[in-house]
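Scroll down for the structure; my scribbles are underneath it.
What you see is the complex with one protein chain gone and the rest in place.
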Amino acid sequence: MSDSLNTDLLNPVVNPVETFLRSDRIPHIWCPGCGIGTTVNSFARALIESKIDLGSLALVSGIGCTGRVAGYLKMDSFHTTHGRAIPFATGLKLANPKLNVVVYSGDGDLSAIGGNHLIHAARRNIDLKVICVNNLIYAMTGGQTAPTTPDHSVTSTNPYGVFEPSFNLPHLVEAAGAVYVARWTTFHVRQLSHAISEAFNKKGFSFIEVISPCPTLYQRRNKLGDGLDAMKYYKEKSRVRHGAPTSEVGMTMTGEIIVGKFVDRDRPDYQTMMRAQYAESLGDRFVEQPEMVCS
Amino acid sequence: MAKGRVSIVVERCKACGFCVEFCPSHVLALSSAFNSKGYHPPHVVHPEECSGCDLCGMYCPDFAICATKADPPRLPAKNADLAKAAKANEVTSAS
Partner (left out) sequence: MQADPQGVLTGMHFIDGDHACCEGALAAGSRFAAGYPITPSTEIVARFASRVPMVGGTFIQMEDELAASITLQGAVWGGAKAFTVTSGPGFSLMMEHIGYAAMTETPCVFVDVQRGGPSTGLPTLPAQADMMQARWGSHGDYEIIALCPNSPQECFDLTIKAFNLAEEFRAPVMFMMDEVVGHMTEKVVIPRADEIEVVPRKHTHESVEDYLPYETNGDQVPEMAHAGDGYNFHVTGLTHDERGYPNMTPQIQDQLVRRLQNKIRDAADRIAMFEEEQLEGADVVVVSYGITSRVAQRAIEAARKQGLRVGKLRLITAWPFPEKKIRELAANVKAFVVPELNLGQMVREVERGAAGKAKTFAVSHAGGGVHNPEDILKVIVEASRCQTA
């Protein structure tokens, strides 16, 4: 190992992600080969690329491995209860419409316990950017079946193999009303970053699913190798199909993974509709919500 | 003179192998050294091939590596902590 420190320490070479990290909390708790950290890199790049006002950013996560993202990012971040990141984020956004609110959570958190909130926020078209890191399992609690766990997978609560059909999240969220729906994997670092940027520039409910390895539980229990093996699988078996009908993008354990931007449409967002309705019904009597300054 | 330059924060690495695998120029390999957690961090084996594309940095789930163009724009340390953190970690670089 070279010990020649020829980096100018007064002006260190800074990884672009570093400015967004609570460096005092790194190294993080995610396993070797877990893809969550990789998604954070894409997220950081998107923040830079989209030139979003960082002071307006608020990040909300739920419970689970992905839920820990909130704790590692240096911004106004909220680690809420299991499944309820979306309604919390809704409250934040409605009270302060100037905020850019991101929900960063896992597949179990968002589609199982949080499933009801997911579909209603999509229906209402609340202006939220949802990054759903889908590692096909409940990782934090030791590898239980999630609604996204593919058929025949072995988990701790389906020790003989999952026999339930799994959710096709892009299809679910499109049907519920989301205006931007994309899926990438942690192999597609640049495409993911670009998708997040696009979501930032779009008003309404955006949903970006990222397929990510869980080496310790999903990969290991199903004899699929480690994180790197998962990444190689994503590289080999992903097919980019922008605009593919979401009904066709369901996943299996070792089959093709359809990725791309599936939905990009325009619908007025919740607050736009709310104000329009009040203005129409109340005319002059409608009073716009003031800045919520209560100090 | 290589177009790019890799910096590795050895103590953060968990040897997942993403950077080694996905570097388009095969600049990296896992070393035989250990960090304090017992992982083999990567090291630069073909420094002259580095283009500074920073795919390693984008793939790394542990924020333990990044690459910049050989004459990187010097970003000022945001605060004392960043400079301290850079000092505290073993930073190895290849040019």
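Order of writing sets the labels: A and B. Residues in every chain begin at 1.
Convention: contacts are C-beta pairs under 8 Å (C-beta built on N, C-alpha and C of every residue); 3 or more make two chains touch, one makes a residue touch a chain.
These numbers were taken from a predicted model, which means no experiment stands behind them.
Q: Given that one chain is not shown, what are the shown chains it touches?
A: Result for the missing chain's touching partners among shown chains: A.
Q: Tell me which of A:14, A:60 or A:192 is the one touching the absent chain.
A: With A:14, A:60 or A:192 as choices, the missing chain is touched by A:60.
Q: Have a look at A:30, A:88 or A:233 and name the one touching the chain we're not showing.
A: Considering all chains, including the one not shown, the answer is A:88.
Q: Of the residues A:80, A:168, A:185 or A:246, which one touches the chain left out of the display?
A: In the full complex, the listed residue that touches the missing chain is A:80.
Q: When the complex is taken as a whole, what residues of subunit A touch the one chain not shown?
A: 22, 25, 55-56, 58, 60, 70-71, 74-81, 83-84, 87-96, 98-99, 116-117, 120, 274, 278, 282, 285-295
Convention: only the chains that are shown with their structure count from here on.
Q: When the centre of a chain is set as the mean of its C-alpha atoms, what distance in Å lies between subunit A and subunit B?
A: It comes to 26 Å between the two C-alpha centres.
Q: For the complex, which residues does subunit A have touching subunit B?
A: Going through subunit A, the ones touching subunit B are 1-19, 21, 23-24, 26-28, 30-38, 40-42, 45, 186-187, 189-190, 193, 226-228, 231-232.
Q: Applying the document's contact rule, which stretches of subunit B touch subunit A when the two form their complex?
A: Per the touch definition, subunit B meets subunit A at residues 5, 7, 10-12, 14-18, 21-22, 31, 33, 39, 43, 55, 57-63, 65-66, 68, 72, 74-78, 81-83, 85-87, 90-95.
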